[in-house]
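Down below is the structure, laid out as structure tokens.
The complex appears here minus one protein chain, its other protein chains still in place.
Our next item is chain A:
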Amino acid sequence: MLVARNLHYSAGGRQLLADISLEIRPGELTVIVGPNGAGKSTLFSCLTGERKPRSGTVTLNGRDLRRFSAPELAALRAVMAQSALLSFPFTVQEVVELGLARAGTNSARSRLIAEEALHRVDLAGYGSRSYQTLSGGERQRVQLARVLCQVWRPVAGGGPRYLFLDEPTSSLDIRHQFDVLEIAADFAKRGGAAIAILHDLAIARTYADKLIVLENGRLHSSGEPAITLKADMLKQVFRLSDAHLARMAASISAPDHSSAVATARL
């Protein structure tokens, strides 16, 4: 279990996270939502050990996050960042195998896992392509394949592993958005913990076991999506007007609008 207690974080003279406490349980897909600048990515970086909170504690499987070395953490959790850069012409296969760089996996097995991961993200056969010639959405799926490789088995060494995805669907078409959430949900079902930041509330509602709503660096609410996603919350946190809500409701009556279907019960 990943437990954060009373996290505070500030940077550039601003308080970016204030008094955040939360629990992330293995077996669940936890989705974090909130407006731009609410602090979702910042919270991620505190939970993954990348940044040290000013105060508060994070424990991972019962042990203080600060006491993990970088390789120890890498064996336990994988992180897909909001944006990825790559400056030299790696092939897709090479990028994906970077996920296994610390695992000491032999090269034949690395290749197999990487190919399987590429297959999972619907990029089978792309291994020898140059990463830099891929489209934005294809690149995003390659990055997903890379982090999947890193925590290939959701449970290892008796403990659960963690999959952090920061807006993993931002460049994806609707079909691949569903695919990604299904991969994350499957990871959770097999005993790992999946944590995703999403902007699409309909998709969040469909797949999340637990929803965490951030507003202005504070935890607004958390819990089951059906309970958390209420009109009041949308108005307050996302500053939606009654007109916005009415339009959302109207789009639901068009039955072929797939993404809106799940919004129906908001």
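Here, a contact is a pair of C-beta atoms (placed from the backbone, for glycine too) under 8 Å apart; a residue touches a chain by one contact, two chains touch by 3 or more; residues count from 1.
As a convention for this text, contacts and distances are computed from a predicted model.
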Tell me the UniProt name of the left-out chain, picking from "Electron transfer flavoprotein subunit beta", "Iron ABC transporter permease", "DsbA family protein" or "Succinate dehydrogenase cytochrome b subunit".
"Iron ABC transporter permease"
Contact with the hidden chain, among A:M1, A:A18, A:L134 or A:A156, goes to A:L134
Among listed residues A:L73, A:L172 or A:M233, the absent chain is touched only by A:L73
Where does chain A touch the missing chain, residue by residue?
48-50, 70-75, 77-79, 81, 84-91, 94-95, 98-99, 101-102, 128-129, 133-135, 138, 150
